[in-house]
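Before I ask anything, let me first share the structure, which is written out below as structure tokens.
With one protein chain withheld, the remaining protein chains of the complex are depicted in position.
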Amino acid sequence: MNDLYEITEARMHVYNLLRRIYAAGPTLEFTSNLGNAMLEYLSDVESIREGSRMVSMACREVRNEKDLDDLHVEFARLFLFGKMPAPPYESVYQGEGGCLMGEPAIAVRREYLKEGLQVERLYSEPDDHIAIEFEFMAFLCNKALSALKNQDNNEADKLMKKQKDFMEMHIAKWVPSFCDSVLNATKGRFYGGIALFTKSFVIEDSGFLIELYDMSEVKN
Amino acid sequence: MMAKISRRNFIKFSSAVAAAAALGIDELDAFLVNLKLQSGNEKDVEGRFPGYDVKYTYDSYCPSECGLEVWTKGGKVEKIYGNYADPYNHGKMCGKGPLGCGLVYSTGRILHPMMRVGKRGEGKFKRVSWDEALNHITKKIVEIKKKYGGGESIIVDTGDMTDTQPYYRMAYGAIGSPHPVEHGSICDTPRRFGPKNFINGKRWEPDVMRPVLVRQPDGSLKELDYDSDLPLPKYIMYLGWNPFTATRIHWESRGTVSAALKGCKVIVVDPGMCNTAAWAANNNGEWVPIRPGTDNHFLGAILRYILEKGYEDKDFIAKQTKGFDEFEKEFKSYWNKTDSNGFKYFSLEWAEEKTTISKDKIRELAELIGKTKPGAVVWGMNGIGHRYAGYIASMLGTAINVVTGNFEAPGGVIDCNQVRISKDGYAGHFNGREVTRTVNGSVIKGKQGDLHMDEMSDWPAGWYDVVGDHPRRILEGVEIKYGPFKGYKYPIKARIEIGGNTVISGSSTWKWQEALTATDPKTGEYLLELNVHIDSIYLENSLYADIVLPAANYMERYGIADIYPSCAVAVLRDQVVKPLGEAKTQVEIMNAVAKALYDNGDKDVDPKDFWLKYKHDDVFWTEAIEVTPGVKNVGEPLPYPKLPKGYKLLGTPDSLEAGRVKIDHDKKVVQGEPITVDWLRKNQGVAVWPMAWRRYEQAVQSKSGKIEFVWSKMEHENERIKGGARPYGFELLEKYTGTKWDKYPTTFFWFDPPYNPASPRYSEMAKKYPLQIISARVHQGMTATYANPQQAETPSDSIWWPLNKEFEAEVADWVTEKNSIGMPQGTMKVAKKRFAKGTHCVGVCAVNSKDAESYGVKTGDVITIENMLGKTQKSVVLVTDTVRPGVLKMPFGGGGRFSPGAGTTYLQKDYTANINQLVDPNLLTPIFGFPGYLDILGRIIAVERPGLATI
Partner (left out) sequence: MSKKYALLVDLRKCVGCTSCQVSCKMENAVPIGEFRSKVDIADTGEYPKPKRYFLPKICNQCDEAPCILPCPTGATYKREDGVVMVNRDVCIGCGRCVGACPYGARFIHPHIPVKNDPSKYAKDVPEVKGKKARDLRVVDKCDYCSHRLAEGIEEPACVRNCVGKARFFGDLNDPNSEVSKLKASVKTTDWHPDYGTKPRSTFIAPDKEVFSAADGQINR
């Protein structure tokens, strides 16, 4: 299943990338790398391409520490403290709007545990932070790649299904709304572009996983 | 397949993306890490199971006091596990502990102060306020003290709980009574005779507790478990001891099976095949079905054999003991005497005739014990500890362990009392208070302690107090026979009992009932003018009380564990849930009583000794452990090589380890940072200090500092009684055994056991009463715990068996109303439940199958047993081969219960026996005044067939 391998590998890289972006403000080196990555980004989905264009342009404008500081300030304003316009936690986006460490945090904690994983700073760090959920997706992708390498298609199918479930039960439910919050709150092209990219990517990936599952042997 | 997917080009592989992603990974650590599965410390319970809290405490379901990890939700106890941090039980729980909810939320809980209406025993009470109850009690105490002399007329029995120091302080310091007593007076006392005299010790157990912290040659401390090469015993002989069921020393269970896997031979000498014996028989060990009460004869033959063969460890005897020659001389003086059975004392033939164990078997075991090192001879609480002649087995067992050099040897025998932590809070100093009494017209000054009703009266060597003889003193009063108050007489006018149930457990039930309801013929008033019962469950003692006060259950109060590990371990009892109803903790009750006494004009009470000082339980218990651990830095390997050898150690394990200490060279004390309740709380409730062996300077606490074969303790008592009154116990000894003592024995001694077919004196009686009646513990073995209906689903040792009649009862049980996944959401609720015939355990009488055949008895029949004094009890029968012929075995406290607080057990009182009704209340051992619980002869006088059996 070469195609599946390739696409899963690509998805894994994107999830790792997004994780890094939402976890903390960037470094100079990172913005430089990110700029190149986004420039070359190939997708047949227009909004993904739009998002990546915005990000690569924003990255080229980061030339020194002062420019970097502006990004850090924006990161903090959006995601870290005060009246966050876009709190990056699933618990906040459920129903009418919830508090931190709600049921979604507990629910994803259970999902991580099933894979033998746990948030390192358990209880200090809400388990449903977007960066952690993306890290988990990358983890599952990596596991699927190993299975494919070992030609254990059964196992690979199971892992793709796990990704589909996690996407359906969690990521797809809230990340698009979160991205809208970011788009509404920021004028900059960096985080605006990231949000657009993220939203579109998640929607597409969700559809992809569903389609894959519908056709797979697991279902049958 | 992929080609069919429409969305496959939303993403394509890009090396630049891969590179950026890789950089991202480098720059920031992962959030998710591999879970280190917590199979022990469950501190992250809250995250896994929202709403649950974890607290660490220790159990009181039985006196083993195992460390607990308790999960609560919404202030209710929900889950109970062992505490892994406590090496005593190492995270494990027996068949009782997890059912603690059934006790906490029992229908028999006392929740409010109650005052008696009507006669004692009727069980009619009305609810009163704490103030009203305290006022009544303390007014009466003040009155009694004025009228009859002082606090000595009042007994404070602290029962079987061990976190009772506040009540000691209340007795000594507020009431002014020299008589706080505790359960150890009526439990296990003869068992301690040997250790007490040889080393001023108490409990000899095999060296099988693991893990332990051991100092390594490189200076580090290592935790070593059963898989290490620490030696374990090569044999263990358990006499009348069933550690697997009576899990009194919790670690003996895992320790014994682990030692067996490494080749240890386990021999269980017992009239019944208890769990330990059953397991041993299936695992390269053995059950030796000895005649009850002949362990003395058995051990005597083994010791003789060892000495005759010269197997004793002469080197050890020379180095560590004193007086062996005299002991041996006295012992050997019997060897040429012929007993009434025609054999020489302590010969193999003689022991065969007495014990009914073949002489070949006795020789085989004597060879094993004499030649195998290391090993342990361990004698038990019921089989030896509850017998009139138990002293002798204890003495011989101690002697055997010493002459074989196994005491404190790695893999040998340890006196777990000597090497554990010291703790205080007993406020014994109040007993030194000066008091004045008028004796035959003269005004005499002395100390409060000089008025003691046992030590200074009929039981001068009654080291553990003599609760078994309380009924007689209630009826007859006390006369002081020694010391400055000699000649002084006073009555016993009040009894305050906390957590004990002496009406069932204190010797014969009918004797206690008699004493508690006896009236003055002139006034019609009760002789015992005040009877108070403080407890968490409403038992028989409550029925006879004038006032019942609600005590906090073990999940609701504080304390420091009284455990017997093989080294110093401190465990905190911490309040897990708030006391139910109006229940109070020990410190709260102590303060409340003291204050009420003070308010009612009692001048003995100083507020600074009570409520002004102990504003919270934590203050009390932190003070109690100022003396902890209090063991010496001795042994191999030396626990603290960097600290002075032989000095007493005080303070936390970490401060001692780090050397954050002050050393007092005059007092020879190393003071680390004092250990506090707070420290324990921060460390999962437990503090553990290093283990060592050959800790003779610590373990041997006799006057001479050596293991004594000639006992300085008994010599001291003989000094005390010289020229004075003959101890009451000597009269009884002569009456029951024919042996005349004019002083306490100071080395080897012998007398025949009473009420025993092996004693020539009883051969006629034994013809009329051919059956020996013995009891044993089951898991549900504390009189309160039979109240827990959950326990009636675990048959045990052929004496707790599902032979019930059909019945209905209100019981607390888990009810799950919601259909949900995740943590099972059952809550304890009280509801009426029907129990079908043969589904619920009751106390039964185990009868050997051959005996059953000759008596025409079948399982499910109800027999009437008559004892040698003509008293009777009924019991349902289980016919089994797990008990030897000639024996009727029943659980103590497991039947004939007449308090509704005893739960479902109460409903079976008509066909289950209260074995203590068959005890001779006058049979009290010569030195400690301990009741002869297991010295009963009887016969079956009737058989009914109510159809209880299901097979």
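A and B are the chain letters, set down in written order, and residue numbers restart from 1 in every chain.
Here is the rule we go by: contacts are C-beta pairs under 8 Å (C-beta built on N, C-alpha and C of every residue); 3 or more make two chains touch, one makes a residue touch a chain.
Everything numeric in this text was worked out from a predicted model, so none of it was measured.
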| item | value |
| --- | --- |
| Full-complex contact with the absent chain, from B:54, B:101 or B:733 | B:101 |
| Chain not shown: contacting residue from B:81, B:345, B:679 or B:892 | B:81 |
| Contact residue for the chain not shown (choose from B:49, B:311 or B:482) | B:49 |
| Touch criterion as defined above, residue of B:5, B:115 or B:281 at the omitted chain | B:281 |
| Residues of subunit B in contact with the chain not shown | 35, 37-39, 42, 48-49, 79-82, 91-99, 101, 244-245, 247, 250, 253-254, 256-258, 260-261, 273, 275-276, 278-279, 281-283, 289, 779, 789-790, 793-796, 802, 811, 813-827, 833, 835, 839, 848-850, 880-882, 884-885, 950-951 |
| Contact set of subunit A toward the excluded chain (per top definition) | 110, 113-114, 116, 118, 155, 158 |
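FYI, only the chains that are shown with their structure count from here on.
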| item | value |
| --- | --- |
| Residue ranges of subunit A in contact with subunit B within the complex | 1, 3-4, 6-7, 9-14, 16-17, 19-21, 23-24, 27, 29-30, 33-34, 36-37, 39-45, 48, 106, 109, 112-113, 116-120, 122-123, 125, 129, 131-132, 135-136, 139, 201, 204-205, 207-208, 211-212, 215-216 |
| Complex interface listing, subunit B residues touching subunit A | 1-14, 16-25, 27-35, 44, 46-48, 50 |
